[in-house]
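Just one protein chain is left out here, and the rest sit where they should.
Read from first to last, the chains carry the letters A and B; within each, the first residue is number 1.
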Amino acid sequence: MNTQLLLIQVFNGLVNGAFYALLSLGLAVIFGMLRIVNFMHGALYMLGAFTAFALGQAFGLGFWPSLILAPIIVALLGMVLERTLLSRLYGLDPSYNLLLTFGLTLLTQDLVKQVMLSQYAVSSAPYTPPAALAGVVNLGFVVFPKYRLFVIALSLVLCLLTWFVIEKTRVGAIIRASTENPGVTRAFGIDVGKWVTGVFGVGVGLAGLAGVLAAPIYSVEPYMGSELIITTFAVVVIGGLGSILGSVVTGFAVGVLAAVGAAIYPPIANTLVFILMALVLLVRPSGLFGLPEGTR
Amino acid sequence: MQKKTLTALLSTAALAAVTVALAQSAKLSDNVVRVGVLTDLSGVYSELSGQGSVKAAQMAAADFMAQNPSFKGKVQVIGVDHQNKADVASNKAAEMIDRQNVDMLVDLPTSSAALAASEIAKQKKIPALVVTGGTTALTNEKCNKYTFHYAYDNYMLANGTGTAVTKRGGNSWYIIYPNYAFGQDLNKQMVAAITENGGKIVAPSDATPFPNTDFSSYLLKAQGLKPKVFGTMQAGADLVNVVKQYNEFGLRQQGIGLGIGLLFETDVAALGQDAYAGALATVPWYWNMDQRARDWAAKFEKAFGKKPTWAQAGTYSATMTYLQAVARAKTDNGDAVVKALEGHRFSDFFARNASIRPQDHRVLLDVYTVQVKPKAQAKENGDYFNRVATIPAARAFQPLSESKCKM
Partner (left out) sequence: MTVLPRTAARTERQRMTRAAWLIGLGLVLLILPRLIYPVLALDILAWGLFAVAFDLLFGFSGLLSFGHAAFWGTSAYVTAFLLSHGQGVPVAMLGGTGAALLLAVPIGFLSVRSIGIYFSMITLAFAQMISFVALQWTDVTGGENGLQGFARPGFLGLDFSDSTTRYYFCLAVFAVGFYVAYRTVRSPFGQALQAVRDNEQRAQSIGYNPTRFKFTAFLISATLAGLAGSMFTFGHGVVSLDVLNWRTSGEVVMMTLLGGTGTLFGPVIGAGLVLLLRDVLTTANLPVGIVTGLVFVLVVLFFRRGVVGTVQHWLRRR
């Protein structure tokens, strides 16, 4: 493979990696705080894209306001679900929350489909990049769409921001404390329950944001998140469950590796991430950045 | 004298009619012909076939009864959801035949379900008319005495588009295809059709992962290769992704046209027709191709509330063709109806200049290569296509000499 093709694949991989990173970051934040794996993450990503579409249809809102509003709406919905449904299962085996969110995924996908069918006769929604980012830019080695460069940049900024908030601020300290020892944190007069809902909201909000970002370039349809979520699970396992840094680094790395791998040997594209996962697990059962299981 | 002759003639005719009618009613199993529409009522194909196909079959049944007042039996339509699962399709096909006395199966979207139901049709000796399932295996290695392939198949799609586009000057191609049997097959046929017509394949076709969302590397490659036509053999959600990104990368502006392997009306609706403007594909029918088609489409829209897709129109036509065969055979016995269908020539609003090839049960009909119009040229909602070529029935499908069918 020549250098030019390699560079092209790296850029393509970064775009996919941006989505993996945003999604696995949300999963990691939620897992860190609540110890649950949110199977619904893919469905919420899909809801983010459809919310952007609906905002455009109902209020004529374009991409930019939707980029802010849609994730907030998804986050609020997530918080309602957390308060009304997920919270009923705290204290039980975390498997039950995985199963609950699995059921909610099936439900959400088909609900969106039925609503779309009743309104538009097709279940997919058209969506185009914003005018300011339409078109392509010459990078020297390749002509690349502007919008995709924006996706990479925004995703990187958001990931860094989340990492900064959690590692360096007081809010982050509280979150980390309530993750590691809810009892002691509560003794300091901090309402852990309130933080749980907020953190869940932020996590699913990131999924919603990824969905809005995906809407202009990927097909907006009710099952758009169903295969993606499983790849994201593999990314999270490679990175180490609950590790913020791990999820971001692995997200981008897996995106790039899969793109380069697909160029070298195409049939491997969809399985590469799972092969990577198996290899990592052989060497480090708790993932690249995860702490050994006993210490969590 | 003349009056007497006339009376005699009339009474003989009446007697004959009654006899025929009696004979008919005597030979129908339990006096009812039951049409089983086995389709996808809930999954990805439900939009282009689904309830619309059930409605189309019901319309065919009602129209048949109206057109054949001498037909003494009743026609009943039963719609069942196979949920896009081959095992459910197989199970429900058998149960419909054994328990509900269904006399034929029709529609059958998705290859695995169509093949599974075709197998049951063979075991139970009742006809199955596959409309929405597209695999050429149905008339090749998996063909059987009771299965008929009605509307389209991979060969017709690839041959139609490859030939028509190349002849129109789109003579240099770069093709991508999803890496599974459907895509591999479609690619092979497409390449053959293009090269036979003097076209050039500028780079070996690329197999893409399936399912896949991001096609940017292939689109960037196409940018570099600058073929006249970028051929995509993807289907469904993958196709929508390709077309969306084809627009994003601005390939149309760079003079690279779009050739599509399998295009359903729902795919166009998913992105809006401007995203597809200029794209070429081959279809067995579209609702506003001429007055006859429009008349039927208007009836369908009145009954169902939506414009018909070609899958739904095909289900009507297949059901009607079957019922007319029952009338000719004067029985709904599977073997007799198969015999009445084999070699039958007909032409209706859907299938023009059609005939049923007895050797492999391929239904031959005229098909059309179409180009998607930009929204500005559309006269009404759903007015998507301009016809660029009509491929006559005799040349539209795989020639018998190439068929692997042994019945």
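Just so it is clear, a residue touches a chain if its C-beta (ideal position, glycine included) is under 8 Å from a C-beta of that chain, and two chains touch if they have at least 3 such contacts.
Just so we're clear, the structure is a prediction, and the values are computed from it rather than from any experiment.
J.: Pick out which of B:R34, B:K92, B:K330 or B:R362 touches the chain that's been left out of the picture.
T.: Final answer for the missing-chain contact: B:K92.
J.: Please identify which residue in A:G62, A:P94 or A:G135 touches the non-displayed chain.
T.: The one listed residue touching the chain not shown is A:P94.
J.: Which residue among B:S49, B:T139, B:T161 or B:N179 touches the omitted chain?
T.: Result: among the candidates, B:N179 touches the missing chain.
J.: In the full complex, which bits of chain A touch the chain not displayed? Write them out.
T.: On the side of chain A, residues 31, 35-37, 85, 88-89, 92-96, 98-100, 102-111, 113-114, 230, 233-234, 236-237, 241, 267, 270-271, 273-275, 277-278, 281-282, 285-286, 293 touch the unshown chain.
J.: Pick out the residues on chain B that sit against the missing chain.
T.: 41-43, 51, 79-92, 94-95, 98-99, 111-113, 115-116, 119, 122-123, 135, 137, 142, 179-182, 184, 210
Basically, only the chains that are shown with their structure count from here on.
J.: Which of the residues in chain B end up touching chain A in this complex?
T.: Its residues touching chain A are 42, 44, 47, 179, 206-214, 216-217, 220, 223, 237, 240-241, 244-245, 247-250, 266, 269-272, 275, 306.
J.: So in the complex, which bits of chain A are touching chain B?
T.: Going through chain A, the ones touching chain B are 8-9, 12, 15-16, 110, 117, 120-126, 128-129, 135-136, 142-145, 147-148, 216-219, 221, 223-224, 227-228, 259, 262-263, 266-267, 269-270.
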